[in-house]
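A single protein chain has been omitted from the complex, and every remaining protein chain is retained in its original position.
In order of appearance the chains are A and B, and numbering begins at 1 in each one.
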Amino acid sequence: MANLNLTLKVWRQENAQAQGRIETYKATNIPDEASFLEMLDIVNEGLVHEGKEPIHFDHDCREGICGMCSLTINGVPHGGKHVTTCQLHMRQFKDGDTIWIEPFRAKAFPLLRDLMVDRTALDNIIAAGGFVDIRTGSAPNANNVPIRKKTADAAFDAAACIGCGACVASCKNSSAMLFTSAKAAHLNLLPQGQPEKNKRVLAMVQQMDALGFGNCTNQYECEAACPKGITVDNIAKLNRDYMIACASEAVGVYS
Amino acid sequence: MNDIITTACKFVTSSIGRKILVALTGMCLLLFLVGHLAGNMTIFGGLSPEGGTSWIDSYATGLHSMPAWLLWAIRLGLLAILLVHVGLTLILKYENYTARTHYQMEGTLKATLASRTMVLTGVMIFAFLGFHLWQLTFNGDPHDCYHHILAAFQNPWCSAFYIVAICCLFMHVRHGVQSIFQTLGLNTRKIRPLYNIIAILFGVVVCGLFISIPVCVLTGILH
Partner (left out) sequence: MNDIKFPVSDYMPSSCIPEGPIEQKWTKYKREAKLINPNNRRKYTVLIVGTGLAGGSAAATLAELGYNVKCFCYQDSPRRAHSIAAQGGINAAHNYQNDGDSVYRLFYDTVKGGDFRAREANVYRLAEVSANIINQCVAQGVPFGREYGGLLDNRSFGGAQLKRTFYSRGQTGQQLLLGAYQAMEKEIGKGHIEMHPRTEMMDLVVVDGHAKGIVVRDLVTGEIKSYAGDTVLLATGGYGRVFFLSTNAMGCNVGAACACWKKGAYFANPCFTQIHPTCIPVKGDYQSKLTLMSESLRNDGRIWVPKSREVAEKIRKGEMKPSDVAEGDRDYYLERKYPSFGNLAPRDISSRAAKEACDDERGVAPTGRGVFLDFKDAIARMGKEWIDGQYGNLFEMYEEITDVDPHEQPMMIYPASHYTMGGLWVDYNLMSSIPGLHVLGEANFSDHGANRLGASALMQGLSDGYFVISSTLPTYLTTQKPGSVTTAAPEFKEAEEAVKARIQKMMDIHGTQTPDEIHRKLGKLIWEDVGMGRTKESLLDAISKIPAIRDEFWNDVKIVGSTEGINAELEKAWRVAATLDFAEVLCYDALAREESCGAHFRLEHMLPDGEAKRDDEHFAYVAAWEYTGTGELPILHKEPLTFENIHLAIRSYK
């Protein structure tokens, strides 16, 4: 165990309207076993004692599953180690390092304060079609429909998305294709998702476009930044499903 | 009928629909490239021994001997495909630019240089295309293509421009080819490395062969 001394370059912005800027802070005596957010806690405790406003950032579960934490570290959302920021540990850094900390940036994610952004747009995409429209209490027995294990596993892999928005923040075009396609793939793969498949795909893509996200240019930056290993195979599947959905809607083939 | 039109309109205004059109037009342009390359390779047939027409001249006159309406239909078709490809790309690019807020410290994990410079290389190729058409198509003589090409490439500036443009084409194709599979939904994690190999091989072979012409002219192999 060792202690680190670091220089932080942090984006500070009082609110959505204010002018933002990078400010420099010293983080001293940081245990290398601490998590990245605990490092910020230590810095913030120091700031509060000096009577200064602490650095605001989103965080909640601190075990890598809620998807609330959202820092862009040295230009890469979550720091690019295939974990969420809260699971990033200081042993990944060296004594004397300078670390740039910025919010998740995209026009569709308006900044709220410092490092906090509003990711409601992702909820809106789900509301457009990321569900199976069944009523509570109307479900048949769970074992009535057998599902191939590989299919179920693939659906799970897509469903593992935590909705953090790192895909959007890392994308050079701020596209939400990985997020949208992961939810679409999760439901489109399963037999339960079939009745609404075309409707879902068309609605989710339309909503995604309307919210001002960019367009995918197949650079796969999202996949590399994703803390949950969601693959761009889902994007390929969404493209495929979208073509099929458009074709069958246009021609009137309802399989 | 209404359904078809409404769906088509939605398709061509949606992000995925337009990407698919870019991919499909890109694919057509790649096919053209292959055809064009095959024609160009006739230059290595050299002049026929009897001092008659060269291989490439016969190819060129052959092309010109097809009915004018067909020739122009192909030309206009290609132009339309090109304009759709370029136009849609520029619109998408503009949208992407406005969708993004920039970082003070930019970081990149995986995006290749080729993928990040698609518009730049595309513009280079487009500019080159204009020059290329002006120099060899509109100011050329189909009956003496061979010497015209030789003359053009003996100018080192002209060759250099050609080579740089083809390098841009390589970059463009390297990202474009594998991107087509992804956009058309034919990609999976298992097969992705294969697409990358196809993209690079395609780029190397096609661009290598294109570049071989000015290189051979400059080194005197073709004379």
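Methods note: contacts are C-beta pairs under 8 Å (C-beta built on N, C-alpha and C of every residue); 3 or more make two chains touch, one makes a residue touch a chain.
Source: prediction; values computed, not measured.
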{"item": "Which displayed chains the hidden chain touches across the whole complex", "value": "A"}
{"item": "Residue in contact with the excluded chain [from A:Ile42, A:Leu211 or A:Ala247]", "value": "A:Ile42"}
{"item": "Sites on chain A contacted by the missing partner chain, in the whole complex", "value": "14-15, 31, 33-35, 37-38, 41-42, 45, 47-49, 51-54, 56, 58-68, 83, 87, 89, 91, 112-113, 116, 118-120, 122-123, 126-128, 130-143, 145-149, 152-153, 155-156, 159-160, 162-163, 186-187, 190, 192-193"}
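Convention: only the chains that are shown with their structure count from here on.
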{"item": "Whole-Å separation of chain centres (CA-atom averages), chain A against chain B", "value": "36"}
{"item": "Parts of chain B lying in touch with chain A, wherever the complex brings them together", "value": "3-4, 7-8, 10-11, 14-20, 92, 95-96, 98-112, 115-116, 118, 175, 178-179, 181-189"}
{"item": "Of all residues in chain A, those that touch chain B in their complex", "value": "9, 11, 22, 72, 74-76, 80, 100, 102, 105-108, 170, 172-175, 177, 202, 205-206, 208-209, 212-221, 223-225, 231-233, 235-243, 246, 249-252"}
